[in-house]
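Yeah, one chain of the complex is gone here, protein chain that is, but the others are all in their spots.
Just so it is clear, A and B label the chains in written order, and each chain counts residues from 1 on its own.
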Amino acid sequence: METDGHFARKDLLGLEDLSSEEILTVLQAAKSFQEISRREVKKVPTLRGQTVINLFYEPSTRTRTSFELAAKRLSADVVNFTVSESSAVKGETLVDTARNIESMHSDIIVVRHPVSGAPHLLARIVKSAVINAGDGTHEHPSQGLLDLFTIQEHKGKLEGLKVLIVGDISHSRVARSNIYGMRTLGLQVTVCGPPTLIPVEMERMGVRVTYDFDDALTKTDVIMMLRIQMERQHGGLYPSLREYARLFGLNRDRLNRAKPDVLIMHPGPVNRGVEISPEIADCTRSLILEQVSNGVAVRMALLYLLSRGAYGKAAH
Amino acid sequence: METDGHFARKDLLGLEDLSSEEILTVLQAAKSFQEISRREVKKVPTLRGQTVINLFYEPSTRTRTSFELAAKRLSADVVNFTVSESSAVKGETLVDTARNIESMHSDIIVVRHPVSGAPHLLARIVKSAVINAGDGTHEHPSQGLLDLFTIQEHKGKLEGLKVLIVGDISHSRVARSNIYGMRTLGLQVTVCGPPTLIPVEMERMGVRVTYDFDDALTKTDVIMMLRIQMERQHGGLYPSLREYARLFGLNRDRLNRAKPDVLIMHPGPVNRGVEISPEIADCTRSLILEQVSNGVAVRMALLYLLSRGAYGKAAH
Partner (left out) sequence: METDGHFARKDLLGLEDLSSEEILTVLQAAKSFQEISRREVKKVPTLRGQTVINLFYEPSTRTRTSFELAAKRLSADVVNFTVSESSAVKGETLVDTARNIESMHSDIIVVRHPVSGAPHLLARIVKSAVINAGDGTHEHPSQGLLDLFTIQEHKGKLEGLKVLIVGDISHSRVARSNIYGMRTLGLQVTVCGPPTLIPVEMERMGVRVTYDFDDALTKTDVIMMLRIQMERQHGGLYPSLREYARLFGLNRDRLNRAKPDVLIMHPGPVNRGVEISPEIADCTRSLILEQVSNGVAVRMALLYLLSRGAYGKAAH
C-alpha cells in the first residue's frame, strides 16, 4: 500500500493532463492492491466509513461492478445511484443531482455520463473526488490505466513499445484515454480502421494513422482491438459487419504474421466474429480477462489515492 | 446517541399522531447522529446485524439513497427491494410481499407506495418496524422531520415561527407531514397556491389559506416551496407553467420583500425557473442542500429509535 504519493489531485477526469509520474503512481499503487483480490479474505479496512457513490447515467453493469467490488474490498460504503434516460429527462439537472449526493456527505463520486465533459462539470461544483467512468466519446481513464498496467505486467516496461489500436477510433473513449496515457509514457501509437472512423486530430496527438491492418500488425508489440458498437452505428460509416471483419477483424491468419510475443487486448464486451475471432479472443496471447482482473486493482488504487487527496483537502 | 427515550412506537407512519415530545425526541437523536456523517470515518456499529429493507413501489433514487446511506452508516445490512409497476400488477399483493420480507427476518421495512395508507396496512400485519417513506398524497414523515430539524438548526427554536408553504398543497405528502408536525409543535402555518390545488380541510387542520403570495411572504419566517410535479399534472389544474411561475414562483423580486432572515426551503428535486428561480435556489438563504444533508441524520435517528422499539417488543 506504499506509494511515493505524487498524486495530489482531487479528481481523475482523464489521462490527457496526467503527468507520467502521476500515471506511474497509480500503476504502482495498483500493483500493491492487485494481491488483495487474490487472497482468500479479499478485504482491507483502508476506506472503512468512506462513502462511494456510483452515479451512472448510462447502463453499464461491468464497469459499475468493477468499481463496486473495488470499493467493497476497501471496506467503503458504496451506493449505486442509477439515473435512467427517462428520469434524467424529466428530473433535475446533473448539477443538482450531484449537489444532492454531495450533501449526503459522499467522499468519492464515480460518474458515467453520455455527454462528453459531464464529469468535469461535476468536479468543479462538488468537493467530493470525482472519477470519470466514461463520458460520451471523450475519455474512460480507468480503462486506459488498466490497459497500461496490463501491458507493463507482461512487457516489464512501457516506454518505447509499439501499440496498434484498431477499430472505431472516432467514437472510442477507450482509445482516447489510451492514446493520452501512452503518448505521455513514451509509447508509439498507431491507429487503424475505416477512414470514416478515424478522426482528423490523430496526428496532432502524435499518433500514426494507417488503413492497412495487415501491414501494421507485423511491427507492433500490442494489438488493441476496439468493440464495434453495433447498437450505435446506423450511419453507414462502414459497409457491413462482414466487410468490417474482413478488413479489420483479428483472426488466426492475421495473427500468424504478427510478432510471436504480441499482446492482444480488448476492452470488452467482445463481439466474437466481428472485431475478433473466437479462437483469438480465447488464445493464450489474449489478455482480455487479465484486463478485467486488473481493472479491479486499478480502481482500488484510484479510490485509495483520491480518498487520500480528499483528506488533504478537508484538512485545509 | 443519548436521548431521553420517549419514543416507544413500533412504526413511523406519519406525523399526524406524533406528540410534540415524540417529535422532539427524533430531532434530538438526529442532532447526535448529524456529527457522524461529518467524520472521516462515517460509520458506527449501532445497528450491526440488523436488516433494513427498502421496499419501494415508486422509483425514488434520492429518498432510497438517503435511507440506504443512513442504514449503512449505522452498520445495518440493507437490501433494496424495488417493485416495478408492471410486476406489482401481475405479482403478489403488498400484504404477501411484506409477509415474505418479514419471513426473511427483517427488522425495519422502509416503504414507499403510490397508495395512501399502504404503510399503515403493512404496519398492522408485520412485526418489523415500518417507516413510511411516502404514501400516495398522504404523508412523508421523514421529510417533515428533516424540515423541522433544519428550521430548528437555523432559528434555534420552533414554537411560534411563521411558515408559508407554497404550491400544490392538495397532492403534496410533504406539505401534509409538515403541517401535522408544525401544528403539533406550535408553529403558525399558512398555505398558498392556486385555489384548485388547495384542499378544503386546511382550516380544520389549523392552517391559514391565502391565494396572494406577494402579501403572505412579507410576514413569514420560513418559505417552503413545493415541487410542481409536471409529470403528474395533466388535469388543467393551473393554466400553464409560465403563469404558475408568475403567480407562485419564488424569485429575487419577491424575496426582496420578505424578512431579511427568512429561510427558503424546498424538498427537491427543484424545477428551476418554475416554482423557484435558479438564483434563489442557490442563494445563501436557501437551505435546500442542508435539508438533504439533514435527511441522512434524521433517517439515522429513525432507524435507531425504531430498532430500539423493535427490541423492546421482541423482549415481550
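Methods note: a residue touches a chain if its C-beta (ideal position, glycine included) is under 8 Å from a C-beta of that chain, and two chains touch if they have at least 3 such contacts.
In this text, all values refer to a predicted model and were calculated from it rather than measured experimentally.
Screening B:Asp96, B:Asp214 or B:Glu279 against the full complex identifies B:Asp96 as the residue touching the chain left out.
Of the residues in subunit B, those that touch the hidden partner chain are 48-51, 53, 77, 79, 81-83, 87, 90-93, 96-97, 99-105, 311, 314. Considering the complete assembly, subunit A touches the hidden chain via residues 37-43, 59, 61-62, 65-66, 68-69, 72-73, 230-231, 268-270, 272, 289-290, 292-293, 295-296.
Note that only the chains that are shown with their structure count from here on.
We define each chain's centre as the mean of its Cα atoms; on that basis subunit A and subunit B are separated by 40 Å.
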